[in-house]
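For this depiction, one protein chain was excluded, whereas all remaining protein chains were kept in their positions.
Per-chain numbering from 1; labels A and B assigned in written order.
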Amino acid sequence: MSILGTRVVRTEDPRLLTKGGTYIDDMRLPGMARVTFVRSPVAHAMITGIDTSAALAAPGVVAALTAADLTDLGPPPPDDGSGGEANEAAPLPLGGPWTEPLLAVDRVRYVGEPVAMVITDDRYQGEDAAELVSVDYETLPAVVGYDAALAGSTLLFPAAGTNVAISGGAPADDSAFEGCEVVVERTFENQRLAPVPMEGRAAAATWEDGKLTAWVSTQNAQISRLILSGVLGLDPGAIRVVAPDVGGGFGAKVALDRDAILVVWAAKHIGHALSWTETRSENLLGMTQGRAQRQTVKIGGNRDGRIQAYRLDIVQDTGAYARMSGFLPFLTRLMASGPYDIPNASAASTTVVTNATPIAAYRGAGRPEATAAIERAVDLFAAEIGKDPADVRRMNLVPDGKFPFQSPCGPVYDSGAYTGALDQVLAGAGYRELRAEQARRRERGDVVQLGLGMSSYVEITAADAEGGETAQLIVHDNGTATVYTGSSAHGQGHHTAWAMLVEAELGIEMAKVTVIHGDTDLIPVGTGTYGSRSLQLGGVAVHKAAVEVKEQARLLAADLLEASESDLELDTGSGTWQVRGDPASSKTWAEVASHAGDSGLTASVHHTAQPTFPFGSHLAVVEVDTETGKARLIRHVTVDDAGTVLNPVLCEGQRHGGIAQGVAQALYEEVAYDADGNPLTSTLVDYAAITAAELPSFELLTSETPAANPLGAKGIGEAGTIGSTPATQNAVIDAVSHLGVRHIDMPATPERVWAAINAARGTL
Amino acid sequence: MIPVTFTYQRASSVDEALDLASRGEETKFLAGGHSLLPLMKLRLAVPETLIDIGRLRELSYIRDDGSHLAVGALTSYHDVATSDLLARKLPLLAHAASQVGDPQVRHCGTIGGSLAHGDSAADLPAVVLALDATLVVRGPSGSREIAAGDFFRGLFETALEDGELITEIRIPKPAAPGWSFQKFTKRAIDWAIVGVAVQGGNVALVNMGQTPLRATAVEQALASGAAPGDAAAHAADGLTPSSDFSASRGYREHLARVLVGRALTESLTRN
Partner (left out) sequence: MKVTVTVNGSQVEAEVPDRTLLVHFLREQAGLTATNVGCDTSSCGACTVLLDGQSVKSCTLLAAQADGRAVQTMEGLANGDGPDAMHPVQRAFRAEHGLQCGFCTPGMVMAAVSLLAENSSPTEDEVRSALEGNLCRCTGYHNIVRAVLAAASETQSAKAGAAAAERQA
């Protein structure tokens, strides 16, 4: 019986549970000094002077650096003639007038932007010295919010002539809505979120004998090396990037950002080993944030429930610098029509800069926004025509027979069983009984009302599958094996999963398989982990490498056993090669590998593929105290179908974590700024990161619709988040819909719910 | 993240603590440190000298002194929350202490430290106000007693003079057994957006002003025979709660009315 599909506990855990992981801040490099950044306390200002003299005189200060010291970078990238307009499908930052500096030069554009660095013997001295750096700011009006950005009376990048960084999508077509019996239009917000990985950003570096070694808390060591090579003007061969244990990423640790680049540069610039770990306050100001879209939906259809047309217009706030400015709303537009068969669906987006923390990927990266918008729209439509939102969904979901399905928004969905997922989650939750309980409470006029919210979703994983992932597998002379993987786990358990794949294919037990990732000296080519790509790309690469090794081994074993290859069998149960029908003939992996000679027994694979489309349905049950407005999630039931499950333990863990972050968006978390661009949520006291006390245990149902790759796998990492946010938001609104409420923006805080109830009562 | 440099001194007796305080400039007493150290780490508080009184075990006790209960100022939230004596004789205080922060905070923080800090958003100041407690204070010029109603002067401002510390909280045994503590938060870990402490006919409010406050309009209504629901309607009378990121003023006023009503109703079930 294959180990694949069975529950296997993680090989990563004994170390993590006894000694603890080794994160950047745990590393002790000989002669290491600490980096502390000086950051802008204002949202928008000209820098008129920086004086580091007091800092330089402070105890333990090795150096104090500003933009003026950045004289030894590599040459700037050649002007590609695009005038600063990027291909929005590629997540590259905009150049030209939009270029983001490393240290601020003459202007700061968000609270937390790095302005200077002090380097000290220890971190305590660093915090003291940073306070002594004196920066003169001439404040400028802060551009806060979508309207101020669009109005453009203050420009963040005067040379660009606008605050609109990039736009895209299809023009609106009002004719699509003609003939719709019912049209509902609404504008709402998908609010700005902070990823809050428990380990913030961190980097360390040494520069010795012409070689730069950088340890970065990253999801992508190889991409980080490429970036450093370009920025520092060094050959990639002179740079080694290592990802040590990484304490969570969620998309916000893709590659490395300016702060980490500066740490690596500074190590070379002053010739000193350096280490940097940001504080949580810095993290809530300086790590990229997620979401931040204002969405206008227009949904039209007939009273029988059939949706005829859907339009999504997005204003994307990309924060102070246009990093992934076009890419995230591009993904939103791509997935705008969701799992529905809508004859006419289109979307467009406009991305603006504002004086706020830059936006980049955060669990789901553009797809939660798409699902949240259409799931709200479907519920609004259902409310308008007085139908059960489950029935409206069922009527419009892409039926099973239509796969592969060409979405009106562009992608071709590979496989799905959308109606089955919806029905499964409703049955699993006991939907009818829940509606009956809701009716009873409404009848009685209970203070605490019940709300049921659902979502159906499809999402795109491994969107960059054409770039693929690498794996090298070596079977050693002693019968153990090593996997070098291009993927880069930061909690996902790849070491366990890839070892399972080797055991399944070759019969080398997991305990004898070592998995290595995240070191560019050992794995020069690879992409890393984001976008829920790793199992379907990195795992398949490992599987393919194992298959290749098996075929090489067959030849070697045949030679050893003096038999013909076609008579050779691998008994994966015992991990031995045998001649069919002759159990006495038997060669171990050690014997076979030793026979391979100098080249060894090894295979390298670069596996490329196409994106896949996992799907599911969620049902959230909330209780709302109608006197205080406080909503509480009491049950969350999900179907998340990402194809064949390799290890249910790991798969469930990803679903749990995703669900929690999605619920957090619906009910608790938001990054907020005041009118001057000052952050209101720069500590974990104010940024309401969700805790165990706000969540129930989740109810996960099983559904496996295989993908068309050898492992049948799609990506599960972000699906839970994509499904849970709209289900939870819809549930809160459903709880008070009998009071006339049609919509509540996220997060559905108690005050927002209370205000919605009041407003609805005013109109009844 | 790191406090500004300061000098640490440890007192082995109350007398020594007072003596050390009298000699220093910008000194603060350190009890559990769970109100003070967070402020120092953000560099919002910058004392030059910290006098650690956390080892003064003689100030950690809970006693039945006949007409009143005596709680030593250095009794931890945890010890207050798990005290059998308080569970029987003063459940409002025990229960409120169990709602402060999280278990780690409750193991370290002290009742005296909380009261001396004087945060109107904290739970225990309103509770001792509702309980008509008296704070026993010692300073360079000797010992004095301050009624809870006179103790809280403003946000983070108390009647404590320089060099004084609270030694004991004296709480008269309540005449009426009914009590309730309603703490309204978004997340369980959060500070109260609004809180209500009720003991008999005494009603005190958390985070409805610069100090913990007695809801005097409610108390008067109750005293003149109003039903709980009607009395609760007066919860915000004459008060000016703040509008901040957590809640608007109007919402706080609404919450106060709802929570006072619930507290009074619950309190009645315990009569």
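One rule holds in what follows: contacts are C-beta pairs under 8 Å (C-beta built on N, C-alpha and C of every residue); 3 or more make two chains touch, one makes a residue touch a chain.
Given the structure is predicted, the values throughout are model-derived calculations rather than measurements.
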item	value
Sole residue of B:Pro3, B:Gly178 or B:Pro241 that reaches the chain not shown, by the stated touch rule	B:Pro3
Option from A:Val254, A:Leu695, A:Ile722 or A:Met746 whose C-beta touches the chain left out	A:Leu695
Contact with the hidden chain (one of A:Ile119, A:Ala203, A:Ala660 or A:Ala719)	A:Ala660
Hidden partner chain, touching residue among A:Gly169, A:Gly286, A:Gly416 or A:Gly493	A:Gly493
Sites on subunit A contacted by the missing partner chain, in the whole complex	9-10, 12-14, 16-23, 25-26, 124, 195-199, 245-248, 250, 279-281, 490-493, 649-650, 652-653, 656-661, 683-685, 689, 691-693, 695, 697-698, 720
Those residues of subunit B which, in the complete complex, touch the missing chain	1-8, 10, 30, 33-34, 37-38, 41-42, 50, 52, 54, 78, 101-105, 107-108, 187-189
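Definition applied: only the chains that are shown with their structure count from here on.
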item	value
Whole-Å gap between the CA centroids of subunit A and subunit B	43
Subunit B contact footprint on subunit A (complex, rising order)	123-124, 127-128, 131, 279, 281, 627-628, 630, 668, 672, 680-681, 683, 685-686, 688, 690-691, 693-694, 749-751, 754-755
Subunit A contact footprint on subunit B (complex, rising order)	1-2, 4-5, 42-43, 184, 186-191, 193, 245, 247-248, 251, 254-255, 258-259
